[in-house]
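Complex shown without one protein chain; remaining protein chains in place.
On to subunit A.
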Amino acid sequence: MVLITLEFGGGLDAITSAKAKTVACDVPAKTVGELIRWIRRHQVRERHEFFASGDGVLRPGVLVLVNEVDWELEGKMEYVLREGDTIAFISTLHGG
């Protein structure tokens, strides 16, 4: 287990059970890829496809930041989680 902070932005907080923008939790995941599957199962409560598909592919248009850095620069799904990390998920899929 690793203790990290999750951040949900762009309306994603509304589909999680906590309904909060920031959630601190112990997660049984080693990588961001595993984290996405875990969040889909344990944090997202409705409209799961809005976050990720059933096989754990993040919905295109949802941005990920690893400690404020674009996950494109951090190995995306392969990024290995460390204690104290902040992982932000921000949807761009809403009206503007």
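The criterion applied here is as follows: a residue touches a chain if its C-beta (ideal position, glycine included) is under 8 Å from a C-beta of that chain, and two chains touch if they have at least 3 such contacts; residues count from 1.
As a convention for this text, contacts and distances are computed from a predicted model.
Enquirer: Quick one: find the hidden chain's UniProt protein name among "CTLH domain-containing protein", "Cyclin-dependent kinase 15", "Cytoplasmic tRNA 2-thiolation protein 1" or "MMS19 nucleotide excision repair protein".
Expert: Listed in its UniProt record, the absent chain's protein name reads "Cytoplasmic tRNA 2-thiolation protein 1".
Enquirer: Determine which one of A:2, A:25, A:77 or A:90 touches the chain that has been left out.
Expert: A:90
Enquirer: Which residue numbers on subunit A touch the omitted chain?
Expert: Subunit A touches the missing chain through residues 9-11, 14, 59-61, 63, 68-70, 72-73, 90-96.
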